[in-house]
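Only one protein chain is missing; all other protein chains are in place.
Now for chain A:
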């Protein structure tokens, strides 16, 4: 298996055939960038799919090629960690619509050298999951041990269980929701409007000039970043402390540390992310309403399921609060599904699932190993 070119770091394929999207159009020549960690066993029964959140990518547990930073979930995945490549073949692919190697608005229309830009079709979470299923076909994996994801990754895990229940044993849904609320959509709309208000956005046609709308994208990131943190976390970390100065400037520099921090987050983000991808992926999450796909009743999404579920929320997460996880759990109960649920205590808001959260790692590990027992 070690010589199999399909497995390893920085892999890349063009999916055969076409993909029929929820929006009604067909996409051909879809490219998917992905990584795998660990060996697939002889009967291909030890595969775990990791679904990444909004602006993350396939580099879950290896250094990021642009930022050089450790993988976004390297606290969760690794030797001796909760999801251990010594035991599992762990797969993470860049979602459809993104910009780290998978097809998205920055990609060329097949057989041309013209980027899709805003001609890229609007995609859904289910479209992302369909593309992942095609990747698994190519990898020779019929059935996953687990699909695991936080935030938008959790939406994908729910969508997997709903769309391909026979292709997975269990789903782990962390800090997520079964539908985007008005508040969730509102924050995303602020971000999109910031991008589109940037004159450099040019109706999405900024690729040729190589002068992307970084100011708008940075503001979008800053607004979103606030939703990933908690009020108490911000107070503890920054309070009203001033940045590299003794007194207020009576001007509009980044006087406060929190301002400086947010600006930094914005600047770092635009180095690794495409503005149009941000529009498309936030749209996909806004469109996400799993109940709506099933006649308005969430329990119907899981009717008769044999999958095991583990749902985890964080008490300081106000983006996808515990009440949203409970909606999922209650629907799973109503469907008679085998579900575990925990609300973990952590001061770091929505981002808790990416940070140092030993009880999260312990729970995910316990859920996976309990299955092995």
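We take it that a contact is a pair of C-beta atoms (placed from the backbone, for glycine too) under 8 Å apart; a residue touches a chain by one contact, two chains touch by 3 or more; residues count from 1.
Note that in this section contacts and distances are computed from a predicted model.
Enquirer: Consult the UniProt record of the chain that does not appear here and report its protein name from "Methionine biosynthesis protein MetW", "Glutamate synthase", "Nicotinate dehydrogenase subunit B" or "Integral membrane protein".
Expert: Checked against "Methionine biosynthesis protein MetW", "Glutamate synthase", "Nicotinate dehydrogenase subunit B" or "Integral membrane protein": the hidden chain maps to "Methionine biosynthesis protein MetW".
Enquirer: Which one, A:40, A:82, A:258 or A:301, makes contact with the chain that was left out?
Expert: In the full complex, the listed residue that touches the missing chain is A:82.
Enquirer: Which residue, A:72, A:187 or A:367, contacts the hidden chain when the whole complex is considered?
Expert: The missing chain is touched by A:367.
Enquirer: Could you tell which one of A:25, A:183, A:249 or A:333 touches the chain left off the display?
Expert: Reading the full complex, the residue touching the unseen chain is A:333.
Enquirer: Just checking the interface: what residues of chain A touch the absent partner chain?
Expert: Given the touch definition above, chain A has residues 80-82, 84, 86-87, 308-311, 326, 329-331, 333-334, 336, 338-345, 358-359, 361-363, 365-367, 369-371, 373 touching the missing chain.
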